[in-house]
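Missing here is one protein chain; the remaining ones are kept as they sit in the complex.
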Amino acid sequence: MVTVGLTHFLVISTLLFSMGLYAIITRKNAVMVLMGVELILNSANINFIAFSRFGNFGYNGQLIALFVIVLAAAEAAIALAIVLNIYKNLSTVNVDEVDNLKD
Amino acid sequence: MTNFPILSLITFLPILGMIVVLLIPKKQELAIKGLTIIITAIQVVLAVVLLLNYNYSLGGINDIKSFQFIEKFRWIEITGFSWIGKIKIDYFLGVDGLSMPMVLLTAIVTFIASISSWTIDKSVKGYFAMFLLLDTGMMGVFVALDFFLFYVFWELMLLPMYFLIGIWGGPRREYAAIKFFLYTLLGSVLILLVMIGLYFSSMETLADGTRVFTFNMLEMMNPANYTAGGILSPLNPNNLRFIAYIGLFIGFAIKIPMFPFHTWLPDAHVEAPTAISVILAGVLLKMGTYGILRVSYPIFPEITKDLTWYIALFGMINIIYGAFCAMAQKDFKKLIAYSSVSHMGYVLLGMAALNTMGISGAILQMFNHGTITAMLFLIVGVIYDRAHIRDLDSFGGLGRQMPVYTGFVTVAFFAAIGLPGLSGFISEALVFLGSFGNDITRVLAVVSTLGILLGAGYMLWTLQRVFLGPLNEKWASLKDMDFREFAMLVPLSAIVIFLGVYPGPMLKLMNSSVNTMVEFIEKAQSFYQSLGSL
Partner (left out) sequence: MDSQFLINTSLYVLFLPLLGFVVTLLLSKKVKSVYLFENLVLILTFIASVFILYNKLAIFSDTKIVSDVEWFSFPNTPIFGDISIKLGIMIDNITAMMLFVVALISMLVHLYSIAYMKGDERYNRYFAYLGIFTFSMNGIVLTHNILMMYIFWELVGLSSYLLIGFWFEKKSAADAGKKAFIVNRIGDLGMFAGILILFFTYRTFSFSEIFASIEAGILPFNSTFWLGITGILLFGGAIGKSAQFPLHVWLPDAMEGPTPVSALIHAATMVAAGVYLVIRIFGLLTADAMLFIAVIGMISSFIPATIALTQNDIKKVLAYSTISQLGYMIMALGVGAYQFAFFHLVTHAFFKAALFLGSGSVIHAMHHEQDIRYMGGLRKKMPLTYWTFVISSLAIAGIPLTSGFLSKDGILASSLAFANLTGHWLFPVTGFLVALLTAFYMFRLIIITFHGEPRDHHKFEYAHESPFVMVMPLIVLAVLSIFIWYTPNPFNADQGWVLSKWIEKPVLHTPVETRFDFMKPDSENFSHNNEHIIYSSTYSEAMHHAHYPAMFISLFVALSGILLAFVFYHWKKVDVDTLTEKVKPLYNFSFNKWYFDEFYDKTFVSGTLMLSKALGWFDLKVIDGIVDGAAAATKSLSFFVGNFDKIVIDGLVNLTAYLSGFFGLLFRRIQTGKVQTYIVLVIFSIVILLFIFR
């Protein structure tokens, strides 16, 4: 019987991070990019919790994970608001077209 | 004689006039012109008053007691500089036999020039304001006895002159004005340097017994007033008096103008309006020679004595070189300008003689050249006002067209040639008698007599080209002189003839001062020799 150890959590977290990263880099839709960000945040949460369970840090990990979830919610709210505003102003949510910063 | 500050009045009256001129509205041109003429006329009256109250027996030069109409009080006083002590500058005016003829000359020439300025029609107000400022500067130079004050007046004269040439001048006026300004400024810088050097070398004892550095020229003349370590002190074995003398001399020589510093003169004259040429030649050039006599001679007597041959040499070069250059000119005004160079050479030659006849001749020549050249420039002005050209070769036969004018021209030209009976002769003869009487300058004096011949050559040639020969039909409509021109030339001719027939009063005026000067230089020579600084 294979016991689920730290390594498994880390692998999953890595996969999640990679998928999130991939989503951020490749998706043109801003909402998708946001979802990628959520994935990365959650991969970090998994890490925190895993190190909390297997590590020697007490409940700090869970606490920070909760904090991150709250933060992620707030972040998602703001980011979605921004995306909505972008859409309102530029009629697109394609991140490639939103390059006004460049000039 | 009361303590009435007549010298201040004669000096600053024009400035008062300038303020009034500036207050008069621009449109009132007649009022401006009239006021200027009245002010200069008052100046002439004041100069005559000075002359009438003048004591002929007092010598002046280095002795404050024998100066006349003295005004002396503290002008600037700054205490508390630990490293130079107290700065003290006097307002110190006075005249002696050296400056008295120059004051007279300035008053007369300025008066004539103000009449001559009547035809100015471009920004009249500015012109006359500048003119009066210039007047103050010139008069101030001749009456100031404090070196600092002297320098202030010297510079004060420069600025209005720049504008008068640069704004009211001929086609190349900017060039001429800048050349004049830079040249004179170069001279001023040299004078300033020597002045400061002298200041830090000589000390004066005040009434309370303290000793302070001084700008007082009379104190500078006294060898006992020099500090031991001063850079220009004869007591200092490493003193720079020789170099300072050369610098000061060049500073004044530029104004004379002495060869090879003379080239600003033809340009300035050619471009300046008639009245300004008259002042330039009549008064400004004298400031150079006056400066040498007033400042260089008594402050550096031992070096003066050493360099007489060179001074005379430059006098000779001026005489002959100026005459040859004049002969080569085609522009009437330029010719007169070079003749000034030549005639100022006589002043240098006479000064170099270092005897009574030579120096008297030099001062008299300064006065005579002032009046004669004023006439000559007025004469050029008369023809230029009518024909609007000055090219000698384009005239001819005007003697028939303008007989009265030609009469004045003849008087002025022959006075310039040195014809006996006219004033130029007396001063030239005295210069030659004086410089021949000095062993050092004798040969140069003999060579310089060539100038008499060359002078006759170019003057008569000019007379012929412009006034004799068949009348050039182009000028058949020229009018003879009008009353204004007549009124300018008559007094000058009268002076020229009077001083030619009876130069006694003028020579008497300067005699005791010149004697004092000659004696002082002789004595100082031996004194400085005893210091072993030679």
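Chains: A and B, in written order; residue numbering restarts at 1 for each.
Rule of thumb we're sticking to: a contact is a pair of C-beta atoms (placed from the backbone, for glycine too) under 8 Å apart; a residue touches a chain by one contact, two chains touch by 3 or more.
Bear in mind the structure is a predicted one, so any value in this text is a computation, not a measurement.
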Query: Out of A:Ile24, A:Ile49 or A:Leu66, which touches the unshown chain?
result: A:Ile24
Message: Given that one chain is not shown, which residue among B:Val45, B:Ala328 or B:Ile389 touches it?
response: B:Ala328
Message: Just to verify: which one of B:Tyr54, B:Phe242 or B:Trp461 makes contact with the chain not shown?
response: B:Trp461
- prompt: In terms of residues, what is the contact footprint of the unshown chain on subunit B?
  reply: 179, 182-183, 259-260, 262-264, 321, 324-325, 327-329, 355-357, 360, 397, 399-400, 414, 419-421, 425, 429, 432-433, 436-437, 445-446, 449-450, 452-454, 456-458, 460-461, 463-464, 467-471, 502-504, 507-508, 511-512, 515, 518-519, 522
Query: In terms of residues, what is the contact footprint of the unshown chain on subunit A?
result: 21, 24-26, 33, 95-96, 98-103
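Criterion: only the chains that are shown with their structure count from here on.
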Field: subunit A and subunit B: spacing of chain centres that average the CA atoms, whole Å
entry: 99
